[in-house]
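Removed from the display is one protein chain of the complex; every other protein chain stays in position.
Then we have subunit A:
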Amino acid sequence: MNINLTLIGQSISFLFFVWFSYKFVWGYIRTAMDEREKQIADGLDAADRAGRDLELAQEKATKQLREAKAEAATIIDAANKRASQIVEEAKDVARTEGERLKAAAEAQIEQDVNRAKEQLRSQVAKLALVGAEKVLEASIDESVHKDMVDKLAASL
């Protein structure tokens, strides 16, 4: 239990060991640990960011889906409207066309009737003349009585 040079020897070795552990142990390990801490922190950050990105993407996708649906609905609406419009138009066109055709047919018929009447009238005049000729034989001068016969025919 004597105090002697061992005291100083121990002090020197202590200081040396402190320096040694500072120089060759602590720095390396702390660097590695700090680096890993940073990597982990970065990784967590990235994971966080990815999560947020995913959320945003999902939101965006939902929004787009909703928009697409709305657009589709609008398009279908418009299409329906257009279809009924086309149908209406077609109906209109058909009606007008029908009326036009009917009018034309009616005009044609009238024309035909008029023509037939005309022919009939001329035929009748002729027939009357022929009859009267037969009845009167020569007593009637065609040129003299023509006016009278025409008047007769026109009254038919």
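The working rule: contacts are C-beta pairs under 8 Å (C-beta built on N, C-alpha and C of every residue); 3 or more make two chains touch, one makes a residue touch a chain; residues count from 1.
Simple rule for what comes next: contacts and distances are computed from a predicted model.
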{"item": "Chain not displayed: protein name in its UniProt record (\"ATP synthase subunit a\", \"ABC transporter ATP-binding protein\", \"PadR family transcriptional regulator\" or \"Heme exporter protein B\")", "value": "\"ATP synthase subunit a\""}
{"item": "Sites on subunit A contacted by the missing partner chain, in the whole complex", "value": "1-11, 13-15, 17-18, 20-22, 24-33, 35-36, 39"}
